[in-house]
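All protein chains but one are shown at their positions in the complex.
Let's look at chain A:
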């Protein structure tokens, strides 16, 4: 939270500091939009905080200050980030940007006149993947797919699983593994200048904002990982790279968008992967009891080996 506060314009900072420690803990997003009231998302609900009895309207100056601090007064250093539309800051938090978009030949070149900032506060949920361990580990980690709709906590789950794999677990006599993360959207490790900001263990190497298929091949060739971790696969090249990695004797842990395992058979680029049975475990997530609810864990034939108890 300190890292976020340092970034905020003075006016907004003062308001946030007025919140109690508890409220600060529950903040998920701080939304700053020019000429519109400051909005804070707390446990899924929008809050428009008051200052002296009225909503705080964000001024142009506030936005300029925010951008200055975000870029360390050096906008030219943010070129790549302005193209992608977000900046990852220290602590793995992420600031989304919106405004006037400049294009060349129909491709986004940069965002100029930034009018909206969305500060998404990253909170690593340590231990969220612990219940999975006994199903995914049997003498070695199994190739695993984490499946779930958006906002079901796939990436959070993947991150914690990565941490457990990277740190090992003395109690269960699981040794730590060398892990290669191909982090195309900088979400798993939340890197700043290539250094992971989340706790992932000491044996993790990250290819930050690298295209997945190419990144997997690079990892195989140069970094000799035991396990490769990739977020949101789905394209044909990804599947090819996965087959390549598995043939090289590397274990894979990936996430895919989808609700249930049957969905995967309908996606041409992925169905072959599933049919060939290289993935031994499929973890289905849902958001029915909040993000990160484990709905089912299945083996490669689709047989459930654990079902969430119905209460």
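Criterion: contacts are C-beta pairs under 8 Å (C-beta built on N, C-alpha and C of every residue); 3 or more make two chains touch, one makes a residue touch a chain; residues count from 1.
Keep this in mind: contacts and distances are computed from a predicted model.
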- Omitted chain, identified by the protein name its UniProt record gives, among "Acyl-CoA dehydrogenase family protein", "Cell shape-determining protein MreC", "Stage III sporulation protein SpoAB" or "Cobalt ABC transporter permease CbiQ": "Stage III sporulation protein SpoAB"
- Missing-chain contact among A:33, A:69, A:178 or A:259 belongs to A:69
- Message: Can you tell me which of A:79, A:113 or A:289 touches the chain that was removed from the display?
- Response: A:79
- Task: Pick out which of A:32, A:110, A:129 or A:274 touches the chain that's been left out of the picture.
- Result: A:110
- Item | Contact set of chain A toward the excluded chain (per top definition) | 61, 64-65, 68-69, 71-77, 79, 110
